[in-house]
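As you look at this complex, bear in mind that one protein chain is not there, while each of the others sits in place.
Right, chain A next:
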Amino acid sequence: MSSSDGGDDGSASSGAGSGPVVLGSKPIEDGFSQLRVTDLANGGAANDGDAEAAAAEGSGGREGIAAEVGEVEDGGAASARAGGRSEIEEIGEARVMWRSNSEGEGEAQGSPSSSGYAGERGSSGGSGSGSGIGEEEDEIEEVRSDAVSDSQAAWMPGKRHVDEDDASISWRKRKKHFFILSHSGKPIYSRYGDEHKLAGFSATLQAIISFVENGGDRVKLVRAGKHQVVFLVKGPIYLVCISCTEEPYESLRGQLELIYGQMILILTKSVNRCFEKNPKFDMTPLLGGTDVVFSSLIHSFSWNPATFLHAYTCLPLGYATRQAAGAVLQDVADSGVLFAILMCKHKVVSLVGAQKASLHPDDMLLLANFVMSSESFRTSENFSPICLPRYNPMAFLYAYVHYLDVETYLMLLTTSSDAFYHLKDCRMRIETVLLKSNVLSEVQRSMLDGGMRVEDLPIDPLPRSGSLLPRLGQGRPVTDSQESLKEAYAGIGGPAGLWHFIYRSIYLDQYVASEFSPPFNTLRQQKRLYRAYQKMYASMHDKGIGAHKTQFRRDEHYVLLCWVTQDFELYAAFDPLADKASAIKTCNRVCQWVKDVENEIFLLGASPFSW
C-alpha cells in the first residue's frame, strides 16, 4: 500500500499495532482492530485499513481527546487515496485518544489544528455514567432539561452553529454529521457549519467516493473506531453520514435515503439535469431557506419511529369520528384531488387517495416534516409545488396546505397547477363538515388524552369489544388484579414490567406506539429506547441472517422483546428484571389489546383490499 504524502508522520506497516507516536497509546490495537472497510471488494481497497496514526496533537497536559486529522485538504496534492486514508487513520486514533481520556481525567479539550474531520466526542467524555447506546446526546453542547417529557419540546428548529467549519473543535465533536454534496465535490448541505466553508471537506468526501468508483466499486461504509462513515450515491448527488452513535449501518443508510427523499420532495429528481448541463452546478441556492426542513428531519431520526419502521401512525379517534372525516375527504378526492390528508402533528387523522393512487409512508413522513417545519404554512393558506419521491420523483404535484387549528392541518394534493381555487373551496367544505361533526374538537381532545398507555393494558383477556377512548376520556376504571400487579412493580409501567411497546401492522403500513410513561421520563431515556428499537429493527430485518421470528434481549437498561409475524411486528421494552415467560404472555396480551381497539388506533379501509 503506497504510503501517503504530506501529513502522515510515520507510516505503520500494517494494521498491527506498531503505532506511531500516540499519547496514551495502550489500547491502540483495539482502535485499529475496529477499522474495517466494508464492501470494498477490490484488493487494494482493503489496505485503506492500514493505520497510520497522524500525530496526535495534544500539546500540554489537557489535550487529549480530539483526534487530529492528517492534512486532508491542505495536501492539495494528496491523492484521493491519501485523503481517504488519513481520514480513517485518524478516526482510529480518535478512539485511542478517547480511551486514554476516559481512564484518565483530562479535561476534555481538543486542540484545533489541521483541518479535517475528527468528530470524536470530546468534553462529555468525563460524564460518569456508562455510555450506552443513545445515551449521549447528538450534540454535546446541547443542554436538555430532563424534566421535559415531550420529545419535541426542547428542540428548536433551524440551523445552528453556522459559524463553525471543519477547523472548529466544536464542529469536530458533533456526534452525527450529515452532508449532501455534488459529484464534483461542491457542498450542498451540511447539518452543522456553513456549507461554503466546508468546500474543502466536501471535496475530500467526494475524493473518497470517486476513488473507489474509479476502481469499479462502491464504498458503502467505513468503520473507524467508534465512527461510521456511511456513503450513499444517488446519481450526481452524494450523501454522507459520519456518526459515532453506534446506530446500525442499515439505519444510517435509511436516514440518508430519507434525506435524499426530502431533497427530491423539494426539487424533484430533475435537478439531475442541471448537473448534466454543468457538472460544477452549485445547488445550494436552489435549496435556499430549507435548512429547517432538513434539520427537523434529522431531529426526527432520534424520536420518530416512522423513520425506521417505514409506517405511519394515526391519532387515536373514535371509529365514527374517523369515518366522518374520511367521508368528507373521500368526497373531495372524487372531485379530482389526488390525495387528501388530514393530520395532527405527525399523526394521521384521515387519509384518502384517488383511485389507484397510494401514498407511501415515507412520502407521508417527508411531506409532514416539510409542512410542519416550515413556519410559512402556519400563517395562511398555501399553494406550493412538492414532489412525492415514492409516487413520482420526476414531477411536481401541487399541494394546498391549510392549518385548521394550531396543530391540525389539511393537505390536498393535485396534479393540476391551477386548481387552487377549487382546492380552496374543497377546504372550506371540509372545514365546515369537520366543525359540524365535531371532528376537530375530538382531534384536540385526543391530542390531550394521548394514546395507549401500558398501565391500561387489560390484565384478563376480556372478550370485550374494547374501546380505548371512552376510558381515556373519563378516568380509567382499574380492575383489582391490575391494581395489585401494579403495586408489585412499584407503580412503574404496566403489567409484568411492560414499559413500552410499538406495534406495526404490516398490511396497513401503520404502527402504534404506547405513550412514554415512567421510567421514560426524560428525552435522553426516550432516545435511548428509540435507538434500541432501531437496532432491534435492523437486526430483525437483516437480510444476511434471515428474518428472525422472535428476539429476547436483556441488558442493564431493559429487556427488549421483538416478535415478527406475517401480519405484525411487535417491539416491547420491559423492566430489566422482567421474567421471560410473563413477558411473552404480556406481548400476547398487547397484541390482543391492539386488535380490540384497532378501529380507533388505525385507519382502516385505507387500502383497497379492506372493506
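The definition used in the following text is that a residue touches a chain if its C-beta (ideal position, glycine included) is under 8 Å from a C-beta of that chain, and two chains touch if they have at least 3 such contacts; residues count from 1.
Just so it is clear, contacts and distances are computed from a predicted model.
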Expected UniProt protein name for the omitted chain (select from "V-type proton ATPase subunit e1", "Ubiquitin-conjugating enzyme E2 1", "Ras-related protein RABF1" or "Geranylgeranyl transferase type-2 subunit beta") would be "Ras-related protein RABF1"
Contacting the left-out chain: of A:Leu232, A:Leu252, A:Leu287 or A:Ala573, that is A:Leu287
Across A:Ile180, A:Ile209 or A:Ile266, the one contacting the chain not displayed is A:Ile266
Out of A:Ser374, A:Gln534, A:Thr586 or A:Asn599, only one touches the absent chain, namely A:Ser374
Listed in rising order, the chain A residues that touch the chain left out are 266-267, 285-290, 292, 370, 374-377, 379-386, 399, 417-418, 420, 424
